[in-house]
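To keep things clear, I will list the structure first and then write my remarks on it.
Only one protein chain is missing from this complex, and each of the others stays in its spot.
Up next, chain A:
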Amino acid sequence: MTRKKRRLLLIGSAVAVLSVALGLVLFAMRDTIVFFYGPTELAQKNIQPGSRLRIGGLVKEGSVERLASQQVRFAITDSNADVRVSYAGLLPDLFREGQGVVAEGVLQPDRTFVADKVLAKHDERYMPREVADALKKQGVWQGGETAGAARP
C-alpha cells in the first residue's frame, strides 16, 4: 500500500467515525432532549400534551396529599401559576412544602403532570438553578441562595 493510500485510509476512517457520531448526536438531540419550564411558562406556551418535560418551582403550601401505595399529589407553583403533579414513588429527603423542586415526566391532556422523577435540592442552602431562574422571572425570588453564608 502506498503512503498516499494509507493516509487516505486514515483520513477516510476518521471522517467515517466522526460522521457516524455526528449522525447519532443529531438523531439523539431530536428525540431525547427534555425542556424545562416554570409553571407560568407552561401555562403561556402552548405545549403539546404527551411531551416529556421538566417543570420546576416551589412545592405549594398545603398541596401535598399522600395517597395509598406511595402515590403523592402536589402542586408546583411560582406564585403566579400552579401545575398539579402526581407521582408514584419515594420523595427525596429535602422535598418539603414551600421548597424548590424539579419534576420530570409527561404533561397530560388535562394539563396535569405525571412525574416519574422528582428532584429536590442536595443541600438546604441551595435552590435548583432552573427553579431560582423561574422564580426570578415571577419576581418572587428573595435571593436566599447564600442565606447560609450570611449567618454568623
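Please note the rule applied: a residue touches a chain if its C-beta (ideal position, glycine included) is under 8 Å from a C-beta of that chain, and two chains touch if they have at least 3 such contacts; residues count from 1.
The rule is short, and it goes like this: contacts and distances are computed from a predicted model.
Asker: Looking only at the UniProt record of the hidden chain, which name from "Oligopeptide ABC transporter permease", "AsmA-like protein", "NADH-dependent phenylglyoxylate dehydrogenase subunit gamma" or "Heme lyase CcmF/NrfE family subunit" is the right one?
Answerer: "Heme lyase CcmF/NrfE family subunit"
Asker: I'm checking contacts with the chain that's been left out. Which of A:Ala43, A:Ala81 or A:Leu94 qualifies?
Answerer: Candidates A:Ala43, A:Ala81 or A:Leu94; residue touching the omitted chain: A:Leu94.
Asker: Using the touch definition up top, pick the residue from A:Ser51, A:Gln70 or A:Gln108 that touches the left-out chain.
Answerer: A:Gln70
Asker: Extract the touching residues of chain A with respect to the undisplayed chain.
Answerer: The list for chain A reads 1, 3, 6-7, 9-10, 13-14, 17-18, 21, 24-25, 27-29, 31-37, 54, 66, 68-70, 88-91, 93-94, 104, 122-126, 128-130, 133, 145-146, 148-149, 151-152.
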